[in-house]
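One chain of protein is taken out of this complex; the other chains stay put.
Moving on to subunit A:
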Amino acid sequence: MKVLIVDDSKAIFLMVSQMLEESGHTGVWAEDGQKAFEYLSGNNDIDVILLDWNMPNMNGPEFLEKNLTESFTETPVIMMTTENKPANIKKALSLGAVEYIMKPFTNDILNGKFELVDGLA
């Protein structure tokens, strides 16, 4: 599986792609929502998107909103963030995120969340 990791922290990208590799997946990095759109416009190889909440330029909810109004991609989006207030979680879900991972998490949890998303397991 190829996973687009949308996160402004390079450390997070490195950690998550290491986790993904341990399960036989590959991580691709986009530093913010804007970069994610750019990547997805030019490539058609992403199975799932892991999306941070707080990022410069275009944050997670802004990405979801734009994706929703423009019907840009049907690639499933899983939030991956320290943001863990129920109101915010519900907001992300209503904007189209299909699952939600709260930092910190383990590889076990990451794989479990993939299993919960239709078509990924």
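What to note about this one:
Going forward, a contact is a pair of C-beta atoms (placed from the backbone, for glycine too) under 8 Å apart; a residue touches a chain by one contact, two chains touch by 3 or more; residues count from 1.
Here is the rule we go by: contacts and distances are computed from a predicted model.
Selecting from "protein-glutamate O-methyltransferase", "Transport permease protein", "Fe-S cluster assembly protein SufD" or "Pyruvate dehydrogenase E1 component subunit alpha", the unshown chain of this assembly corresponds to "protein-glutamate O-methyltransferase" (UniProt protein name). Across A:7, A:32, A:52 or A:99, the single residue that touches the chain missing here is A:99.
Contact residues of subunit A toward the unshown chain are 84-86, 89-90, 93, 99-102, 104-106, 108-109, 112-113, 115-116.
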